[in-house]
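To start, the structure itself, in structure tokens.
Excluded from the complex is one protein chain; the other protein chains are retained at their positions.
In order of appearance the chains are A, B and C, and numbering begins at 1 in each one.
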Amino acid sequence: MMEPRVLSDRKAFDAKRFFLQWEWMLLLLLVAVNVMNAQISPYYLDFANLRDATMAFLDKAFIVLPMVLVIILADIDISVASTVALSSVVMADLYNRGVPMELAIVICLLTGTLCGLLNGWLIVRYRELSAVIVTLITMIVYRGIAYVILEDQAAGHFPEWFGFLGWGYVAGVPFILIVFVIFAVLFGLLLHKTTFGRHVYAIGNNPTASRFSGVPVDRVRMIVFTLTGFMAAVTALFLTSRMGSTRPNIANMYELEVIAMAVLGGISTAGGKGRMIGAILAVFLIGLLRYGLGLINVNAQTQLIIIGSLLIAAVAVSNLRRNKA
Amino acid sequence: MADKPMAQQAAQAVPSGGAVRRASLSVHIMRFRELGLLGFVVLLALLVQWRNPSFLTLENINDLLRNAAILSILALGMMLVIVTRGIDLSIGATLALSGMITALTVSANPGMHPMAALLLGTAIGLACGSLLGWFVARLGILPIIATLGMMNVFRGLTFTISGGKWVSAHQMPDSFTGIATGSILGINTLIFIAIVAYAVFHYFVNHTRTGRQIYAVGSNPEAAVISGIPKERLLWLVYAIMGALSGLCGVLWVAKFASAQGDTAMGYELTVIAACVLGGVSIAGGVGKVSGVLVGSLLIGMLNNALPLLNVSPFWQTAIQGGIILLAVLANVWVKRSVDRNHLLRRRI
Amino acid sequence: MAEFVLELNGITKTFPGVKALDNVHFRLKPGEIHALMGENGAGKSTFIKIITGVYRPDEGDMLVNGRKVELKGPRHAAELGIAAIYQHVTCYPDLTVTENIFMGHERVEKGTRRLLWKEMHEEAQRLLDELGADFHSRMTMGALSVAQQQIVEIAKALSANAKIIIMDEPTAALTVRECEQLYAITERLRAGGASIIFISHRFEDMYRLADNVTVFRDGKYIGTWGVHDISNKDLIVAMVGREVTQLFPKKETQIGDEVLRVEGLGATGYFADINFSVRRGEIVGLTGLVGSGRSEVCQAIFGIGPRDRGKIYVEGREASIRRPADAMALGIGYLPEDRQKQGLILNWEIAGNITLPALRRLARMGWIRRKAEWSVAKMLAEKLGVKATGIFDLVGSLSGGNQQKVVVAKLLTSELKVLILDEPTKGVDVGAKSAIYEIIGELAAQGYGILLVSSEMPEVIGLSDRIVVMREGRITAILDRSEATQETILEAAMDDSTRETGASA
Partner (left out) sequence: GGNNNSGNTGNSGASGTEGNSSGQAEAKDDTPKKHAIIFKNAGNPYGEKMIEGFREAMAELGHEVIAKAPDQPTAEAQIQIIEELIAQKVDSIAIAANDSDALEPALKKAMDRGIKVLSLDSAVNANSRLVHVNQADPERIGRTLIQAIHEMIGGEGQIAILSATSQATNQNIWIEWMKKELENPVYANIELVKVAYGDDLRDKSVSETEGLLKSYPDLKGIIAPTTVGIAAAGKVLTDKGLKGQVQLTGLGLPSEMAEYIESGVCQWMYLWNPIDVGYLAAYAADALVKGDITGAVGETFKAGRLGEKSIVRDGEDGTQIMLGDPFRFDQSNIAEWKNVY
């Protein structure tokens, strides 16, 4: 045989690579944003305000978590906002027709899950169509069904306790923040520590080789899209609770915001790359930046320009650094 | 090890006629794609006509084409972007920015020649597109991020420049709104511009070196670099073209509706992408035909035109629109699959 | 005219962590076919990319026709008349064959710069006909097989009127017939005045074609010889740095019970009536011309390709295999023929690639146990002699042969009974090849049933206990080790008359 060769099984600590990681950049930006906010607004460092700030942007963050998986698969899901609308509308409509709220919530989660499952099924069954195409179409269809159900009505008047989801506190911490942290940890573990997560990365990098290696490619994709539908329904719960009522045009254009957060978090749309922590940092970065700008009453158009420029500048800087290294 | 007679034997074993037949068959299949979609469009048209006889009147077809013109021009640019494996989410914002600046300029100088207005809008779009192209090609920022970011920036600029105001019909000279209502050679100007754009694109994409190289870059970027194709320059060019077309459409849009707003064409990018996708442009890059994009835009234009004509509840419109698009896409897959299956059955084993 | 059309002196090229080329020299005479040989990872492909301007050397200079040049990029090299056919096909799958051939030097009308399609199609068709191709110039490149794509690459070099043509392992994906074709073409090119650099791991390629041979080892220049001035043995020593004794170490093994049997397997449009069996400890060779459907049969058995008729039995029991995981659970492993697309995740580490098929077993309740994973990866990578610094090197940075070893290692992570090896030695150097043969022999001795798909006659004949020959989707002969010769195999692979008698095992 070949001369015996000894291979190292120790990951050499490469300081340069370690510190070039995108997440550091995000962390740096996050710190910078916080310092800046605290400097320019006397209200920012108020504990109650900071606590409430998270409530204002966390609703859509729930979808960012599974969207990370979707994008790592080299797919995309643009139907999420419509799924939010449909689940929310179904829940409200059922409740207004006399279904108990608890059951309506379960059906809401089920509806979202089903929407995700249908996306996944179409994508797997019709491999000729990419996820962009399928979800672009179901985006229209799900929103359309929401309109068919509620027409021009708003539905609401939920029981008092339902408001707790979006507005309540547990031991002084917003309930929504607690739930988000739990889901974030679960998704982080799922992606980084389990066979399922490894399969997701493998498929994103090379679906053919994954198939040949016995990775259940279709099943993994189905599950990821189903999870996305489920998390969209979770968002629907919190968002509906925050609004106290719902209408078919709820969560309009959320999909682009969610994708923007994932992508800013270093999840490459080319697939196979990125980490959960990056996306979570990006959620807080954009959320707190917006909140800070809101506190000093920067107008909407300037906010748009600032956030757009930040997105590009951050990525450009990291690209330049990487190219130099 | 191997010797000559064998090779000759093998060469004889290959039927000489088979190759040619196989080629013509595959060429046939490729044409079939657009034909299938076109068939779907025709079928839908007949169905609508049956429900509302005013659908296939000259006037309505003119309206339909006029309304689909802007969409179809934008879809051309988007096709090139998608062919290079990119996407441009900023076109709605670029369109609004160019429309707003042009409208403000025109309202300040009512004597301005419409041609100058068109050029101004196109130039603004070109500038926006070039900037984007620079981000994508030189800085290597993923198209989805770059265009998402610039979408916000352009939209914000539009609001800022207009100071929150709209430019209304009474501020626009007739010569300017005439861009959308006038006609050239008896054809409405909007439709005429779209026809010219399609002719130019057909030539550009199929008969020029640069056009084909854009497809090469989308088909295999690494190979393109190895064979010395100027990938960066082409990427830049593609976004610049997209920007210029958005700018042009900004002027057309404002002239057509005789009003410029900050939120003009918000979310329109998704409609344009849908038209491309329906027309068979592959998100994976390298594939997309001018004829397909035309049919895709027509289908969307037809849905927008026909649904108000059918007396369906307005609350059902979105769902029906989505359902029809889904059906069209699935029908295409089914046709393709059955052709593939026949192809396999015919193969001699 | 200068004495050498191409001369490179003292070329050095370093990648992060690897010195791929270290002060190497090379001289190419006009009208010469020059073989460049060396182990996997010796630096051959890197050297080629320097000549074609894809990489810039860190040190050293290059002379074309006696004049010193400093390449600015691939286009510059093309202008100097240098064309290359790369190891990994670099085509545009969505474009037509004609476009692939003319990309970069399209024919345009003077003045209008309009593309002259008709002229290009005709010229492309003429080139293809000349090369004996059986496909049309208007076809889409992606619809062609690897071998057909290779022909297009050659046509591309021809159409560019290149004076220096470089072929990096062009025969790796070709069958005997196609190799013959390629030899003829290459000789014709030389007769037309071109100089050719030819890289290959096959000795017969070199003997058939080359005038001179240059050997690299570990990025260093070892020497240049006239092909007939150096013995086979010495050449191997030059390449590997030691002697490789027996190339086909056929071990006598105990052949046991049947482990795999297929009956009446068929897939519309791909293959039909496939019947054969593999026994414990037996190596069954599966051969045939390119496109004869061998890979399709294997992939159908593995549950990844289409199949609409027939039964598969594993250890006598009928098996329902609908996806690769089913096959793997039953003890069937498949080594795919295209390691870049089907075998590996190129921007993953060696460890992750090796353990991917076995993740489930290396995890507890879905939770990956890293320690266990890494020790398995290290053990297998070392066993197969993967040339790298550690198991956390990226697979994409390995040379072709070492990548192949990683793919083989992936198979060995699972408890298998049947191994289906599809072209396991494609693009692998002699040293590694003999290592792989040895592994195959050992595995057979351990009781694995092995189905060996190969286009290399000596390999099939040297290793197999029985040989199944396919032709256009059907089995035309099943030959015993004793009756198998090149002639009998080729007869079955090409003869029309045997088609009705489809033998069964």
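In this text, contacts are C-beta pairs under 8 Å (C-beta built on N, C-alpha and C of every residue); 3 or more make two chains touch, one makes a residue touch a chain.
Keep in mind that what you see is a predicted model, and the values were worked out from it rather than measured.
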item: Interface partners of the hidden chain - shown chains only, full complex considered; value: A, B
item: Touch with the omitted chain, as defined above, among A:22, A:57 or A:142; value: A:57
item: Residues from chain A at the interface with the omitted partner, ascending; value: 43, 46, 49, 52-53, 55-57, 59, 147, 151-152, 154, 156, 160-161, 163-164, 166-169, 239, 241-253, 290-291, 294-295, 297, 299-301, 303-304
item: In chain B, positions touching the absent partner; value: 52, 54-55, 57, 59-60, 63, 67, 155-156, 158-159, 162-166, 168-171, 181, 253, 257-259, 261-264, 266, 304-305, 307-309, 311, 314-315
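Convention: only the chains that are shown with their structure count from here on.
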item: Chain-level touch network, classified as line, ring, star, complete or other; value: complete
item: Pair sharing more residue contacts (C-beta pairs) when A-C is set against A-B; value: A-B
item: Farthest chain (mean CA position) relative to chain B; value: C
item: Length of the line joining the C-alpha centres of chain B and chain C, rounded to whole Å; value: 41
item: Gap in Å, rounded to a whole number, between the CA centres of chain B and chain A; value: 30
item: Shared-contact residues (touching 2 or more other chains) in chain B; value: 282
item: Parts of chain B lying in touch with chain C, wherever the complex brings them together; value: 1-2, 4, 6-7, 9-11, 13-14, 16, 18-20, 22-23, 26-27, 30, 206-209, 212-213, 215-216, 218-220, 222-229, 282, 285-287, 341, 343-345, 347-349
item: Residue ranges of chain C touching chain B (in the complex, touch as defined); value: 52-54, 73-78, 86, 90-95, 99, 103-104, 106, 108, 113-115, 117, 132, 134-136, 138-140, 143, 176-177, 179-181, 184, 204, 268-272, 289, 457-458, 472-474, 486, 490, 494, 496
item: Chain A residues within the chain C interface of the complex; value: 1-12, 193-196, 198-199, 201-202, 205-206, 208-216, 272
